[in-house]
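Right, chain A next:
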Amino acid sequence: MGILEVKGVNKRFGGLQALGDVNLSVKENSVHAIIGPNGAGKSTLLNVLVGKLIPDTGSVMFDGKSVLGRAPYEINQMGISRVFQTPEIFGDLTVMENMMIPCFAKRDGAFELNAIGSVLSQKDVTEKAEHMLVEMNMADKRHMNAAALSRGDKRRLEIGMCLSQEPRLLLLDEPTAGMARADTNNTIDLLKQISDERDITIAIIEHDMHVVFSLADRITVLAQGSPLVEDDPQNIRGNPKVREAYLGESA
Partner candidate 1 sequence: MLGMNKNDTKMLLLVAALTMLAPFILNPFPTDSGLAQFNAGYPDLMQRFVIFGIFAIGFNILFGLTGYLSFGHAAFLGVGSYSAVWMFKLLAMNVIPAILLSVVMAGIFALLIGYISLRRSGIYFSILTLAFAQMSFNVAYSVLTPITNGETGLQLTLNDPRVLGVSQTVDGSIPVTNLFGLEMRSTFEMVLGPWAFQFNAGYYLSALILLAVFYLSIRIFRSPFGLMLKAVKSNQQRMNYTGLNTRPYTLAAFVISGMYAGLAGGLLASMDPLAGAERMQWTASGEVVLMTILGGAGTLIGPVLGAGFIKYFENIFSKINESVLHGWFSALPDGLEDLLVTLVYPFVGKGWHMTLGILFVLVVVFLPGGLVEGGQRITNWIRNKKAGGKTPTSTTEPAE
Partner candidate 2 sequence: YTNEPTGSTVTLGFNVPQTGPYADEGADELRAYQLAVEHLNGEGDGGMMNTFSSNELQGNGILGKKVEFVTGDTQTKSDAARASAKSMIEKDGAVMITGGSSSGVAIAVQGLCQEAGVIFMAGLTHSNDTTGKDKKANGFRHFFNGYMSAAALAPVLKNLYGTDRNAYHLTADYTWGWTQEESIAAATEAMGWNTVNKVRTPLASTDFSSYIAPVLNSGADVLVLNHYGGNMVNSLTNAVQFGLREKVVNGKQFEIVVPLYSRLMAKGAGANVKGIHGSTNWHWSLQDDASKAFVKSFGTKYGFPPSQAAHTVYCQTLLYADAASRAGTFNPCGIAEALEGFEFDGLGNGKTLYRAGDHQCFKDVLVVRGKENPTSEFDLLEVVEVTPAAQVTYPIDHPMFAGGALGTCNAG
């Protein structure tokens, strides 16, 4: 029994079957990669998981509780955090403030807030945010407005924000797209370290096979809205169907 159980999820957009009978089980504390051609429905699946979309049929259970029908913030409070394909950050706020906001969250993701603001808790938050900035290698940009970051930096910031929430399930939609090689490697290391040291489960969508194969414990290949295969990384690499539909010769 995985921490995340997706059963028989269907989603249509008009005439297009974006998700067709998707079943997926993600084991606790594993890194589960979802790969597949463009338009396969990977992001759509994530949208269903975080409550942005409501599927036509099917069930989604997180930690034994149903996710469907809950508002995005409630789902987040259950412990699911998501990095978007196009970075969603607070453009008007500084990098530091961006990082501080999720740091106000408690361990389980619920917000603890004090409108009058006790000095002490704010100090904790600042420290934690500072720590996270260092970890994401962004400390020198802390006073910049987030909108002015380069794209790779925006993505790193977003990952950092999601991590500092200390979620139980982290959903990553192409986290290293547009990231320089060096930072991609750093991110891989960071994610590895996180999945090893903390009990965070990671589901990752990625087109960069280097990232996928360095991280994933298990891989699901999605094609035209349905899972094609689910297997260990080595087997996926060798799977001819996957090669044809997705990897091409270059992998």
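The rule is simple: a residue touches a chain if its C-beta (ideal position, glycine included) is under 8 Å from a C-beta of that chain, and two chains touch if they have at least 3 such contacts; residues count from 1.
Selection rule: all candidates are chains of the complex that A comes from, given by their letters.
Because the structure is predicted, anything quoted here is derived from the model rather than measured.
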Original post:
Quick one: in this complex, who touches chain A among 1 or 2?
Top reply: 1
Subject >> Parts of chain A lying in touch with candidate 1, wherever the complex brings them together >> reply: 50, 71-74, 76-77, 81-82, 84, 88-93, 97, 100-102, 104-105, 109-111, 113-117, 119, 121-122, 125, 161, 165
